[in-house]
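Below is one structure. I have some questions about it.
For this depiction, one protein chain was excluded, whereas all remaining protein chains were kept in their positions.
Each chain gets a letter, A, B and C, in the order it is written, and its residues are counted from 1.
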């Protein structure tokens, strides 16, 4: 695995826990953790159970005893590492967003297509698809439980930048992060919409905005934020993104991505209104799926709160009895399960780099629309 | 109408609004309001739309131009007025609890039975039965939507006495109020349980307790409470009642009535667990009924929040389009509608004085059980 | 009162109930109800308590014994009646939206300004402002409880058109209704945003869409909809409106108005994110206001669900003890109270026709933006 920040911790749990939860076709071995700094990398490897460490990712991906490369670095480095790893014949799991630019993402998708011809697999890490309630939502839409999709509302709201004195981090630097709320969390909302509806976004109209334009420089990282140091830096990414979009069917979808929604900590939400029902899901109530069945008896209709912890629900076979909750990191175990299984049977795992590219193109279209006064822009 | 406190206001809205909401078989005329104090009675009559006032209820119930007597005085006066009104050939609507003692309630039920032979009707005012969601709950149980009743949880929680310095009111004086939380709000929980399940309680085991035993005397009434005056009085009623009970079928039910549930303002709650489903209702979310259908597809089960505002729901024909909420006082209009309709067609309205007596007997059994160390006591 | 549809019923309750709930400076007399059809008007008058009826509004507004004209007809008739009534020296309460076009609204606002010079008052019926929780929300924003407004999310979602076979009504005919979801319910979201933030919208970018373009003709009205008759008609208004907007301060707001949100019955929602807190309100949970205090102890922050039924909350002095819910029509009583009080003291009631015009201008700007590919459009 390359990288060892917040995402490194989450992916490590996935690699550790998946084999305990599910009967995998092959047992993953957590061989090497790669980082820039020898000591912090070693500490992370020790804590998370990686056998060795390295500060040179090129060396690591060249090793014969490594089959899978998991990339959890900031977005500006994804393309170079992924393309090299695929060329070296390694299966690649790459954290989202696929890249910081469409050009890089295209390069990665091309490399993935080429590699697939030799049976080399690649997947991008939109893990929220693998929260059981979200997977069930997709299944229910596909099964026609809500009929034709009429409207979608999607959003991802956090508030960790609501404090104007929260310091700069790499996530606020366009060169490192590519974009702000749009690429970091809006990308999840876009992928979720496309995943659940089974439709791509075809055009968008939106606006990006930086609410707090200057912040203290970072002294030390804590969680997604950190402590403030001396001096101030310029925020070069968006704090909020608001956009409307068209699905392939022509249906309208509205999106919001913001880090200024005071009091909303991690509210990835999606609601789909169909002509036979509706579905609603919120990551802050992640084990529940709300289903409205417009074909039920007229006097008994309402949103049903399905607790997605039953044995027949997606991924639940690996976990606890009904009513015992899953948490944030379970999606990472599910991701490992699906990735390892796809490799084992020689199938294309989803979301593919092509799907990652599709999200990247939406991000790009939103940025262009914003620059052109919210003009509708083809994806 | 005899009495003009909080309940007088609510009943007056019922009499005013019912004819505007529903096509009644007869138009009620709000003839006379009776109270002890001439001036405050006149002010109330003026505000609520009563044509005349009186300070002598005996005189009023003797009038030929009065057909219905509505009693909203404290419980210690119910028996005398109701028995006299029935004897005078007036239909009687009496606010709950029917009386302060079983003996008085029996006397009233006897009078009602005698009067019914001459077509004189009587009803006791458990209006919460007539919140549409509660009525729907009863209908769904009766229709077998949850199968056999296995367990009931019922409670009525308020917190207006949580402040130990809240003053004495007549509701804290056993001589006036009969009992405390048990009779005032526990009575509602008991009636709701019996109404919704269609079963009587047959035995109980419980405990009554006065948490704050002395309070400031009342200076002036405000809402259910008031402002504190000089001196202190002894609270002679219970602050909290906890009891378990058996239904006719043998199923267990648990009850709580308390005015010390800090933060719970008006939480009359009932949940019924059946072998095919469950129903839950809370007066603090009064327009919604929660229904769990245990016969639905295993992966789609969950509590459905039915918003009881659709045209086909009970009493909704008289009100607004779907999704427009009803409030506390609508139950009083429904009560007037049902009472007037029952009189018009010569039917016994429900809850009858007999049903009121049945509640009174449960209250009495709980008090006896509490006095005997929570021994199970027949109702 | 001119008109006797759904809004006629609601306004009638307001006129009936306000004097019973509040000590008004003058007692309203429900003199005359005006409608096109003699019989249905008479039936409505009888039911709601109007003393007389007429089929000629001009005659009625000419009467000397009438001081107030309440207009609850469809939007295309508002301007003519209101201007005439003001010219006749009557105080005018006009249901929202003020008119179907900006030109008409301007004419009405001019007439109101002229009339105000002679002490004649006018108000537009955005009653949702007068739901106590919404009023409290405005008060808390004004008191600085959430600091500077950073973002607003507002929407009004219903689903009564989700059924593609729901019939045409006047609300789907542009000539009668002016616009569809935008003017009917989006107008409430816009007014609520401007009311609560105390800021006007200055520019918008949005899209309107008609999802179901043809519907059965109406046989008979039921609630907001009706039963289908023979033949089909063309829907000439929008089913859904999605738009972003700027407030005076530059803050972004997003809006949605739709009648296709399957399962959402009457969800007027608004959330305001400030730099010191946030507030959220939903008409489907109308008695509760959610408040997030970002200045509270870090470990104790969260959304507080304030049940807005306490004696010190707006308008609650007229109603029930804490925890007893208000319903849809209480706002109409509050409207009557405020209107009558403003007339009595000679003050301008709010929302004025100017405020109604401001909403109309936003509606118009959204329609223009939609026609120009969501280009940002000045209000």
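General remarks:
Throughout what follows, contacts are C-beta pairs under 8 Å (C-beta built on N, C-alpha and C of every residue); 3 or more make two chains touch, one makes a residue touch a chain.
As the structure is a prediction and not an experimental result, all values here were calculated from the model.
By the touch rule given at the top, the unshown chain touches A, B, C in the complete complex.
Across C:31, C:77, C:221 or C:304, the residue that sits in touch with the chain not pictured is C:304.
Which of B:146, B:182 or B:270 touches the hidden chain is settled by the complete complex: it is B:146. Residues of subunit C in touch with the missing chain: 136, 288, 291, 298-307, 310, 312-313.
Mapped onto subunit A, contacts with the missing chain fall at residues 6, 9-10, 12-13, 16-17, 19-20, 23, 47-49, 158, 160, 222-224, 264-267, 283-286, 307, 309, 311, 319-330.
Interface residues of subunit B with the unshown chain, by the touch rule above, are 146, 150-151, 153, 159, 162-164, 205-207, 209, 211, 240, 242, 244, 252, 254, 256, 258, 260-264, 271, 273-278, 292, 294, 301-303, 373-376.
Keep in mind that, in the parts below, only the chains that are shown with their structure count from here on.
Chain centre most remote from that of subunit A: B (centre = mean of CA atoms). A simple rule picks the central chain: find each chain's mean C-alpha point, then take the one closest to the mean of all protein C-alpha atoms, which gives C.
Subunit B has residues 307 in contact with two or more other chains.
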